[in-house]
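The complex appears here without one of its protein chains, the remainder shown in place.
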Amino acid sequence: MTTANISLDTAPVPFNVRIRQPTALIGLVLLMWVPLTLYVMFGPFLSDTLKSFVLLPAIPATVALYVIAVTSWRESPVAIIGATLVFFWLFVAVSAPYLPLIDPNKPLAPFAEMGAYKKDHWFLLGADFKGRDMLSRDLWGCQRVLVWGVSATLVAYAVGAFFGLLAGYLSGWWDQAISLVCNILLSFPVMVLFILILNYLGPSGFNIVIAVTFASAPAIMRIVRGLTLDTRSRDYIFAAQTRGEHPLRIMIFELLPNARGPIIVDACLRLGYTTVAITTLTFLGLGLQPPDPDWGLMIKESTKVAMVWKFSYMLLIPALSVSSLILGFNLLADGLREMSLRD
Amino acid sequence: MLKLIGSRLLQMLLIMGVISFILFAIFDSDKFKKQIAVNELGGFAVSALSEQDYQAWLEKKGLNVPFYQRYLNWVAGVAQGDFGKSFEKNEPVADLLATRLVHTGLLALWVFALMIPLSLLFGVVAGMKEGSPQDRLTSFISVLTTSLPEIATAIILTVIFALGLRWLPPNAAMVNGWDWRALVLPVLTLVLYDFGYVARMTRASMAEVMNSQYIRTAILKGLPYRRVILRHALRNALIAPFTIIVLQMNWLLSGVVVVEVFFQYAGFGKLLLDAALFGDIYVIQAATLVAVFVAVASQIISDVGYTFLNPRIRFA
Amino acid sequence: MARKLPPGFEHPVVANAFDHLEAGRLSKREFIRLAALLGASAASAYALVGLPAPALAEGALPFPPDDPKAKAGGVLKVAMQVQKLEDPATFSWVQMSNQARHTLEYVAITGPDNVTRPMLAESWSASPDLKTWTFNIRKGVMWHTGEELTADDIAWNIKRWADPATASSNVGLSVVAGLLEDTGKKDDKGKPIMGLSNGAIEVVDKYTLRLHMNRPVLSAPEDLYNYPTAIVHRSFKAPLSDNMIGTGPFTLGEFRVGDKCVLKRVTKTRDGKDFNYWGGKVYLDEIAYYNFDSDNQLSAFASGDVHTLYDFTVEQLDLAKSLPGIIHAARTAQNICCRMQVDHAPFTDKRVRQAIVMSVDNEKVKNLVYGEDGDVGENHHVAPVHPDYGPLPPLKRDVEGAKKLLKDAGFEKGLEVTIDVGNTDGPWHQTACEAMRDQMKEAGINLKVNVMPAAKYWEIWDKTPFGCTAWTHRPLGTMVMSLGYRTGVPWNESHYANPAFDKALDEAEATLDVAARKVKLAVAEKILQDDAVMVMPIFRPVYTIVAKNVNGYQGHPTEYHQFNKIWLT
Partner (left out) sequence: MTETPIVEAATATDRTPVLECRNLCVSYFTRAGEAPAVVDFNLKLMPGEAHGIVGESGCGKSTVALAIMNYMGRNGAIVGGEILFQGRDMRTMTQEELRRIRGSKIAMVYQEPMASLNPSMRIAEQLAEVPLYHEGVSQREALARAESMLEQVRLPDPKRIMNSYPHQISGGQQQRVVIAMALLSNPSLLLLDEPTTALDVTVEAGIVELIKEVAAKFGTSLIYISHNLGLILETCSRLTVMYSGEAVETGAIHDVFDNMRHPYTRGLFGSIPVPGANKNARPLAAIRGQLPLPYARPKGCFFGPRCDYFVEGRCDQPPLMMHEVAPGSSHATRCVRFAEIDWSAAKASVAERQPVQRGQVVLRVEDLSKHYIIESGAAALIGARRTVKANEKISFRAHEAETVAIVGESGCGKSTFAKVLMGLEPASAGKVQLGEIELANLPVQRRDKHTISRLQMVFQNPFDTLNPSHTIGGQIGRVIRKFGVESDPKKVQDRVDQLLDIVKLPRDFAKRLPRQLSGGQKQRVGIARAFAGNPDMVIADEPVSALDVSVQAAVTGLLMDIQREHRTTLLFISHDLSVVRYLADRIIVMYLGQIMERGTTEEIFSPPYHPYTEALLSAVPIADASVRKRKIVVAGEIPSPTKPPPGCPFQTRCHYMIKGVCDVTPPPLREFGADHVIACHLEKDALEKMEPVITAGTAA
């Protein structure tokens, strides 16, 4: 009998324990996120001095978060790989201003090839058609995608989850009405919806947030609604009701926390979709605007100047970068799902 | 069942009506009229136009009448199969749309023809034995492919096969007449993305079925493995993928925009984008409605198919 | 009249010009152009000044000579936006005229050498006061209908342009404007309605047409090759694409806006007789324009889909260089005009404008974007390629001066300005502005470059206080100045209003003596330059690329396509 090897195993910490984080962690997340958002969204309004150090606190926060993530997701290599990819880009995003990179908008040596040494600068990844350093542009490029992508997803979730809870818990005509609106929105192919909305609002980061909200919120609403319907029939909800709790309280404190797991998984996937969307839209000229570096933009600009083998790196670099980020999100989602299924 | 379909179709028409009206309303703004003028006459010319000339131009374009009136005319026209005339392309929208849809249809046809068998095969094989090498392989491939956005896939494929190896043309504009080689890259791009997703779904559903108790029953009945898989497992495992595959039509309409623009393939997606950028309201209208139609129709089909495949619901 | 000039050069202006030539006040090329304009044959003009004349097809046809090796047949594929063909008189894009140019021809044709030669006209002459112009119409020019082209046809076309109902931009051309008079009627906004003064167009006989201007016009023949002046058949009714009757060797085959425009050789007239083209041999069977928006034209060429393309931007130059093909760079007066609205703070203060202008080194900017190609702008919108360009001393960058001016203007703490950029001709606009940004910084000016989509820019190009507008090529310096800077003219985007300038410009336009005119125009140029209305760093070349197997291709400064003598190997 092999009872020996069992004793040294400890019961795995359940998934939700890991997801359900102490407030300190939330603090860290904010510490990472708020500066980054400030820097990217409101950069123009910040004074240069402020701009120069606003991101400093975010760097240790990011590293800390990464360490926590890796340690707590130990037993899911998939999740760890995902986290590593995502956090790599997060790290680059928050530390870009402090990395030894030249100004990503500075035209130096057009079409300098990979590893070329021109204008006393090494172009490790070459330069684009304006002679701007690809490496620098590629690294800086992740900032906007990350910030806009994540904020868009967040907003979409806030809206979607709220209506989902409403529809799922109150049901009745609330459900009817909300579902109808969602059906209308869901009957558009996403890209069509994006094109229409952005074409109407005009291309800009904030409008992308709006567009993404319109496109994703219905789907999210459906998910949350489903989860709510499922949870709603649980005894602890009855318990709360028989305690005479206010519906809003029940929704937010009793229902929502238990929909957490699936929502987080879905959110990761959705982050991927949003990233794709933003890059694609920018490529189509409906998204973020030049001159600041952005992967979609780099692709867009390169497609008309780099259509030969010799210059193809201009296309490949941003394409691979964005893919790696999305891969990160997807793996993360997979890992989390895997873990949530285990316990 | 028929009642259900009927009501869904009705709902669809309603939705279409609402949407088209909204579109007319928002594209009625001076901004968009100006945009059309600029695109057609050029910025210099437009700003040189006197107000009177501009009005004359609007009148020539039929943009001077209030939008609800235009909407009514348009609806009336649609009733007789006349979708109006494209400002940019200067030809009846119906013809324009028809040709573009044929192109995109062809693209989609190939995509499905390749994607469905591939993804189902991989998915089923992977799902049959969870955790087996082929399962891990499939999962890996599908995560990878789903993580490559079309634009990236398109670029990578183009760089390798068109710019590098020079086996295939880098764009699908097909100026020298029809050329299947030009279609390869766009199709591959779409297949690659879609394959992963469907394969994952198929795998998941197959795995779930294989873990179900009735499969255990079937095995413990002493049935041959082939029988268990083919008769007991597949039927139940393919219900979910079926609906997903049908819903891919909807997704494909989004996918083609990028691919067609990147490869300059004169299809539906490119048409829609051009129209939107130009402010070509009648084309936008028709294109959007077509898109919505396809989307909703595919939803209906998948629902109906689902109920049909699933006795539990069919005889509820 | 120092000495007797050979026949054809009788015109006093020509004679006078010859004196300037002798005295070295006028370049040989300018003399040739002028002589040709005023009716002398280009060939003889070349001979007179002792320059090798570009060879022409036999019978002095205005096309390159036939190449003995030339092989007939083949389809020339061109990447270009394929646009709609409505009314040639209201063409708004050169692309449209290119689609039509091999069907609808012009009275005159300006060659790559910028010398204007007769086309549908056989020759012309101008009265000494330049108010009366006589055009002898070429005999034996056949419409696709089989009829012969007559003076009446031309007259009919000119009348059509002059008719307000046509709303043709041609009325802006001096050759047409000279024929108009105030009808006394006014439109709703009180603008006088102009109409043909009676007897302005006189059809002397079947082959002779005489125009009576109410003011001297120098550039009549040149105007008649302006792209909206294509000559259409009397049966013309818009849209052109429905029934394309012309005198050219090609007519419309397949046509789909935004897709393709295929031109087919005309062999039979409409009534089934053989069609013989006046212009001698034509080699191509078809000319096929395929729709590619400007970004994708070069990649289309790269993938071998097309033989040539409309144009590509400087960013694509390196890509183009890496491709097999001959790159043509035509020197033009196309430019970007970073102009400030003089009635909009802070630009109301002349010192601010001057500071901005002084802080920029035009040559550096130009070199950064175009390297050796193109001409450095001098902030007065007249380009060296303009025949009436009056040279001024080159600009000097003066950062200190700029700083001082700013200080005086009360901006010692530095100045914040934003420039709108639409990249309407490609990202190089942005590049240029970013270069300017970096230079201005040294003078304490903080320039913010605000990039927007082209279509969006065209909505605000004449409204934004500080914008980077692209102006296309126009044959004469006077022309651009009066279009853009006269008080109150519609395209005056800078809202510049200076009577002194207007006066100087009037005088320049009124002067017929070329050299004198250059001098007069220089005055206007100086005024504009000193008022610091714009930074105009670049006159850009236009690039196109042609596959090796295309013979006889000639680039044209205004990107007009003329493929009669092109043949493929």
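In order of appearance the chains are A, B and C, and numbering begins at 1 in each one.
Quick note on the criterion: a residue touches a chain if its C-beta (ideal position, glycine included) is under 8 Å from a C-beta of that chain, and two chains touch if they have at least 3 such contacts.
Quantities reported herein were computed from a predicted structural model and do not represent experimental measurements.
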- Query: Can you list the shown chains that the absent chain is in touch with?
  - Reply: A, B
- Query: For the full complex, which residue in A:Ala24, A:Leu50, A:Val67 or A:Ala239 touches the chain that was left out?
  - Reply: A:Ala239
- Item | Touching residues on chain B - with respect to the absent chain | 3-4, 7, 130-131, 212-214, 216-224, 227, 231-232, 235-236, 239, 309-312, 315-316
- So that we can see where the missing chain sits, which residues of chain A does it touch? 1-3, 5-12, 14, 16-17, 20, 75, 234-236, 238-245, 253-254, 257-258, 260, 342
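One rule holds for everything that comes next: only the chains that are shown with their structure count from here on.
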- Message: Per the definition at the top, count C-beta pairs in contact and tell me whether A-B or B-C has more.
- Response: A-B
- How many Å are there between the centre of chain A and the centre of chain C, using C-alpha atoms for each centre? 51
- Note on the structure: Between chain A and chain B, the Cα-mean centres are separated in Å by 25
- Cα centre of chain B to Cα centre of chain C, whole Å, reads 45
- Listed in rising order, chain A residues that touch 2 or more other chains are 285, 303, 307-308
- Message: Residues of chain C that contact two or more other chains, please.
- Response: 296, 299, 302-303
- Message: Under the stated contact criterion, what part of chain A meets chain B in this complex?
- Response: 183-184, 186-192, 195-196, 199-200, 272, 275-276, 279-280, 283-285, 296, 299, 303, 307-309, 312, 315-316, 319-320, 322-323, 326-327, 329-331, 334
- Message: Which residues of chain A touch chain C once you look at their complex with the stated criterion?
- Response: 105, 107, 110-111, 129-130, 202-203, 285, 289-291, 301, 303-308, 310-311
- Which part of chain C faces chain B closely enough to touch in the complex? 77, 84, 92-93, 167, 169, 187-189, 191, 239, 241, 256-260, 288, 290, 292, 296, 299-300, 302-303, 305-306, 424, 455, 457-459, 461-462, 490-491
